[in-house]
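All protein chains of the complex are present and in place, except for one that has been dropped.
In this document, chain identifiers A, B and C correspond to the written order of the chains, with residue numbering beginning at 1 in each.
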Amino acid sequence: MGLILSILTGVLYAAAIYLLLRRSIVKMILGIIFLGNATNVLVFVSGGLTKASPAFIAEGQQVAAEHIADPLPQALILTAIVISFGIIAFSLALMYRFYKITGTDDLDDVTEEDEV
Amino acid sequence: MTTQILRISSKYLKPAFVVLSLVILYRGHNEPGGGFISGLLAASGYVFYMLAWNVETALKKMWIQPVPLMAIGLLLALASGIIGVAAGEPFMSGQWITVLNITLGTPLLFDVGVYFTVIGVMLTIMSVILEKVDQWD
Amino acid sequence: MSNLLLLPVIVPLATVLILLLAHGRKWLQQIIGIGGIALQFTVAVWIFVVVNSQGIQVIQLGSWPAPFGITFVADLFSSIMLMVAALIGLMTAIYAMPTISDNRQRFSYYPLVNAMLMGVNGAFLTGDVFNLYVWFEVMIMASFVLLTLGGSRQQMNGAIKYVAMNLVASMLFLAGIGLLYGQAGTLNMADLALKIRASDDAFLLNSSAMLFFVAFSLKAALFPFFFWLPASYPTAPMAITAFFSGLLTKVGVYALIRFFTLFFVQNQSFWHPLLLWAGGITMLVGVLTAASQYDMRRILSFHIISQIGYIIMGLGLFTVAGIAGAIYYMVHNIVAKANTFLVAGMVYKLRGTYDLKAISGLYKNYPLVALLFVIPAMGLAGVPPFSGFVGKLMLVVAGFEAEKWVITGVALLVGLFTLFSMVKIWNEGFWKKHTGNDASDNKKLPVAMLVPVAILALITILLGVAAEPVVELCMRAAHQLIDPSSYIEAVLGKQY
Partner (left out) sequence: MELYLIIAAIFTLAFLAPMLHKWFPKAIGWILASVPAAVFAYLIYLSIDIGYGLVVYESYAWIPSLGISMSFYLDGLSLLFLLMITAIGALVLIYSGYYMQHYSLKGRFYFYLMLFMGAMMGLVLSGNLISIFVFWELTSISSYLLIGFFHEKTKSRAAALQALLVTALGGLALMAGMVLINLSTGTYEIIELLNEREILQNSPYYLAILILVGLGAMTKSAQFPFHFWLPSAMAGPSPVSAFLHSATMVKAGIYILLRLAPVLGGTLEWRAGLSVVGLVTMLVGAYFSLTQKDLKAILAYSTIMALGTLMLLVGIDTYQSIKAAIIFLVVHSLYKGALFMVAGSIDKQTGTRDIYQLGGLFRTMPYTTVVALLALFSMAGLPPFIGFVGKEMIYEAKSIIPETGNLPLIASIIANAFMVAISAIIAWHVFFAKAGNLPKQPKETPFRLWVGPAVLSALSLLLALFPGFFDRNIAEPAIGAVWDASVSLQIKLWHGFNLVLLYSVITIAVGALIFAFRKKIIPAIQKFNERFFAIDFAQKFLDMVDGFLHLTKKKTDFIQGGVQRYYLMIIFVTASALVWYQLFYTRFWDFNSDIGYIPFYAAGVAVVVIAATVVAVFSKSRVVALIAMGMVGWGLALIFAFYGAIDLAITQIMTETLVLVIFVMIIYHLPVFKSFSRLSTRIRDGVIAVVFGGFMMGLSLKADYLNLYPAISDYFAQNSFTEGHGRNIVNVILVDFRAMDTLGEITVLTIAAIGVFVLMRMKNKKTEELK
């Protein structure tokens, strides 16, 4: 499975980069979302993949069973997902504001201020 | 017509969502769930309400506005950490008591903090965005 | 165990919460906001005193033992950075009082500044790579909002670039953490150091370490990852830009120094030349680009890049002298650079523009502003006896000792170009004949603008004139970094 998920990771990253290189701000933000997803999968894959039971301690037991999924990457990704959510929500608001102020969704239109 | 159905259903869905979220929040330490998920659930109840009526009315009906709600959530999370300090241990050291066979502890309080923060955050974001949608219609 | 280490995070968080609950009243926001930062500064000094006298301080959060929970560690390097960060925060917040629009002050400025400081402090203190990521996010999220607050077209342009670049950096950082965890099975920095150092295949980690390099270089604005900086920094009000210039890139540099002294030290023949060249090219490109500018903010922004190059060069030398030089230079640069931005804000207040072609006659009519500009500017250019000179000297000595002739030569030359840019500002903005009416050109600057600038200028002088304690401190901090056994021992306990 590692191979397939690795390929998936690669595809997601490629998609993210391609979208980030577009001129439309909507696509750029799509790219950011894909980048986040790709990274989550990457963390998930590299955390080690085994078919295992969820990371719960069964009722009546003191410690978890032998074969549970590694809970730490899950916790990390969960945190990362929530943080990404916040940032994406902000980026979407920024996109809205960007369009309101500049009247365009083309990022190439707003280069002139970079030069003096 | 649809609005009417929505409005009536939202009236009853909102408390249902909140109750459900509280259950998931409580169970979260042992079963799937927890502060973030339950917070989102509770917030969706209110968002539903906002959609059915409008943002202003929904916000008026709330006891605590979203922004203070975030602050309170964070405050609870912070407080749960400081309780450990008060007990003479490092910040965020868990303190547990068992009352009537229910084990309560600061990590649970922390989760409650997360819960409130997430509700506050979601409602803040959704209310301003829905406002714009309202204006555009 | 020392809960003291938590205060740099708790104090700003508590401040943010109180500010959120008390929003809307400007004076209340000012008092609480600035008071909170002042408290942080006190705490930072306190931590520094403790670390300086009792060695590295550690706290295991939640009482979970070291590699499993999250550890906060304060060594000399991080406690120095904490102090400088709080200082810049305090100075820029005071400066903000008369310069940031009322609306911002009433609602968002002070909570955001405190939140950003929370992230910065957390980043300096944490001993856990994932936790570092979280603090980075806290910091950049706050900086996003601070940067976009204005809402002009120019600001949007800068903000989009800033956000996009930083998100890319964050994601690469996160990917690096995932890979590192997958390979080494731990997140604790001290534990990582131990495991990577002990491993035979450690060089296998290099390819994932490259992600950290790229991510931190992006944050630190190293060549060729710096483009977002000149595009975005100049668009904010000067109190915010000065705050950013002092802290944001430096946190990236901090992470580079931490990672590449603590655990990515195996393949030195690869990493350190890479850092060295990245540093060398960065300083050259930054300074050359700055020379052609005519906008004060942009000149100063490009110089940030150039001076980051200096610091990274010190890291790339990877000797005690080099790293000590890097730390000293960083401290000096944070102070002097923030100060030049604040002076630029004064110039704006007096002349209404940052364009050097339109600014004139400041020298004649505002000698105090001229003096306040000269001190940090000469500091940046490395003119003795100001702080930059000592930093430059340390790095040059370290470079020659390591026999890196070319890079050191470049570093010296960059000093000359920096001087050129500073003199250009002086010649154009200060010395040129005033085009307006001299008689009416006697505006008063608010005391809240003058005081922070004067304090920072004083520090620039003191860092140079009374350099010994600081240099000696940087030496000790560098020793701690080069030989991390005391760090590892403090975190993991004696038994490791």
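Convention: a contact is a pair of C-beta atoms (placed from the backbone, for glycine too) under 8 Å apart; a residue touches a chain by one contact, two chains touch by 3 or more.
Keep in mind it's a predicted model, so treat the numbers as computed, not measured.
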Where the missing chain makes contact, among the chains that are shown: A, B, C
From C:230, C:379 or C:484, residue that would touch the chain that is not displayed: C:230
Touching residue (missing chain; options C:38, C:210, C:461 or C:482): C:210
Hidden partner chain, residues of subunit C it touches: 13, 16, 20, 61-62, 64, 67-70, 98-101, 107-108, 111-112, 115, 118-119, 122, 126, 130-131, 134-135, 137-138, 141-142, 144-145, 148-153, 155, 157, 160-161, 164-165, 168, 172, 175, 178-179, 181-188, 191, 195-196, 199, 201-208, 210-211, 213-214, 218, 224-225, 227-228, 230-231, 236-238, 285, 288-289, 291-293, 345, 348-349, 363-364, 367, 378, 383-385, 389-390, 393-394, 396-397, 400-401, 408-409, 412-413, 415-416, 419-420, 423-424, 427, 431-433, 467-468, 471-472, 475
Absent chain, residues of subunit B that touch it: 28-37, 40, 66-67, 70-71, 73-74, 77-78, 81, 92, 94, 96, 103, 105, 107-108, 110-111, 113-114, 117-118, 120-122, 124-126, 128-133, 136
Residues in subunit A touching the chain absent from view: 1-24, 26-30, 33-34, 37-38, 40-42, 44-59, 61-64, 68-72, 74-79, 81-90, 92-97, 99-101, 105-108, 110-115
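Keep in mind that, in the parts below, only the chains that are shown with their structure count from here on.
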Graph class of chain-chain contacts, one of line, ring, star, complete, other: complete
A-B or B-C, whichever has more C-beta pairs in contact: B-C
Rounded Å distance between subunit A and subunit C, as computed from the means of their C-alpha atoms: 28
Gap in Å, rounded to a whole number, between the CA centres of subunit B and subunit A: 24
Separation of subunit B from subunit C, taking each centre as the mean of its C-alpha atoms, in whole Å: 37
For subunit B, residues contacting two or more additional chains: none
Shared-contact residues (touching 2 or more other chains) in subunit C: none
Residues of subunit B defined as touching subunit C within the complex: 67-68, 70-71, 74-75, 78, 81-82, 84-85, 89-94
For the subunit C and subunit B complex, residues of the former touching the latter: 1, 3, 6, 10, 13-14, 16-17, 20-21, 23, 59-63
Touching residues on subunit A, where the partner in the complex is subunit C: 20, 25, 28, 32, 35-36, 38-39, 42-48, 72-73, 76, 79-80, 83, 86-87, 90-91, 94, 97-98, 101-102, 107, 110-111, 113-114, 116
